[in-house]
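And then subunit A:
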Amino acid sequence: MLSIRNLGKSFLCPESREVLHDVSLEVARGEYIAIMGESGIGKSTLLNLIAGLEMPDHGSIRLDGCELVGLDDNRLTRLRRQKMGFVFQAFHLLPYLTVSQNIALPLALNDVSERDASERVSSLLASIGLAGRGGSPVRELSGGEMQRVAIARALAHRPQLILADEPTGNLDPVSASHVQALLRDQVRQGNAAGILVTHSPAAAATTDRIYVLNPEGLFPRDAA
Partner candidate 1 sequence: MNRLAIMKAVTGPVGDHPGRIFMSLLGIALGVALGVSIHLVNRAAVGEFSQAVRNVSGQADLTVQGPATGMNEAIYPYLANMPEVALASPVLEVEAKLPGRSETLRLLGVDIFRASRLLPLAIENGDGNPAAASMLDPQAVFLSASAAQWLGVRPGDNLTLQAGLAPVQLRLAGILPQESYRQRLGVMDIGAAQWRFLSLGRISRVDLRLGNGVPVDTFRRKLAASLPPGVEAIKPAAAGERAASLSRAYRVNLNVLAMVALFTGAFLVFTTQAMTVLRRRAQIALLRVLGVTRSTLSWLLLAQGAAIGAVGAALGIVLGYLVAFHGLRHFGADLGGGYFHNVAQATIAAPGSLAVFFALGICAAMLGALAPAIESARTPPAQALKPGDRERALARAGITWPGLALLVLGAALTPLPPVAGLPLFGYLSIALMLLGTVLLMPALAARSFGWLPAFRSVPLQIARAQLHGAPGRAAISMGAIVVSFSLMVAMAIMVGSFRHSVEHWLEEILPADLYLRAAQRVETAFINPETQTLIRQTPGIRQADFLRSSDLLLRPGAAPVTLIARPLMGRTISEILPLTETGAARVSGDPPPAWISEAVADLYGYRTGQRIELPIGGAQVEFTVAGIWRDYARQSGAIAIDRALYIQLTADWRADSAALWLESGISADAVTALLRERIPNGAWLDIAQPGKIRAISLEIFDRSFAVTYILEAVAVLIGLLGVSSSFGSEALARRNEFGMLRHIGMSRRQIGAMFGLEGAMISTLGALVGLLLGWLIALILILVVNRQSFHWSMELYPPWQLLFGLSASLILAASFTAVLAGRHAMSCDPVHAVREDW
Partner candidate 2 sequence: MRRALSWLVILAMLWPRTFVQAEIVLPHDAGSHPDLRTEWWYVTGWLHAEDGRNFGFQITFFRSRNEESAENPSRFAPHQIILAHAAISDPSIGRLLGDQRAARAGFGLAEALEGKTDVWIDNWSLRQSGDGYTLSLPARDFRLALDFKPAQTPLLHGPGGLSRKGAGADASSHYYSLPQLAASGTLTHQDNSFSVTGTAWLDHEWSDSYLEQDAVGWDWTGLNLADGGALMLFRIRARNGSVRWAGGTYRKPDGTLTWFKPVDIRFTPLRHWRSPRNGTRYPVAWRINAGTLEFELEPMMDDQENDARATTGTIYWEGAVRAMEAGQEIGRGYLELTGYWRPLQL
């Protein structure tokens, strides 16, 4: 599904520094993995490279057999729109939209018909436990609820790859475990590949496999 080979990335600013060194990773459909590592080690950079928001110095990223490295911004944008879903630490819901509208955003971007979209949104609302609250403004939600909406948005267009960057970092332990479980279940249900970047061992524990990123590369925790 996702195949990363010998990925390397250096930043020139503020000082020349190699962030990723020879990273390789395979994630299969339906597989949910976690990436852990110290702060500043390059976890988010790896995620951005996968999302096509940054370009690697060398190496290759293949999504569903399609090489990402070297594509132009338009192609990458379309790939993100159709095949990827994102969950952020700060939720990043649009405050002036309702819960349903926020969730429907990727569907609208992918030209899904309104009828299909509303069906999909109500099923997602039910699955995240917010059935009937689709018309609420997002600012009336609690933090946990917001992140659940964000997860629903990330899954709405049935992406093949879900990228989550510290999705529970802003949440209390109860909400966090709820969100972690939801994310895992949704990845599995959607038969997608999922990558969770986190510091939290508890969160990582909900995934199928755990990798650790260090200066030498990306290694399974068992191996490290």
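FYI, a residue touches a chain if its C-beta (ideal position, glycine included) is under 8 Å from a C-beta of that chain, and two chains touch if they have at least 3 such contacts; residues count from 1.
A quick word on the picks: all candidates are chains of the complex that A comes from, given by their letters.
On a predicted model such as this, the values are computed, not experimentally measured, just so you know.
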Worksheet entry | Selected partner (touches subunit A in the complex), from 1 or 2 | 1
Fill in: Interfacial residue positions of subunit A with respect to candidate 1 in the complex
44, 48, 51, 53-54, 73-74, 77-78, 80-82, 84-86, 88, 90-97, 101, 105-106, 108-110, 137-139, 153-154
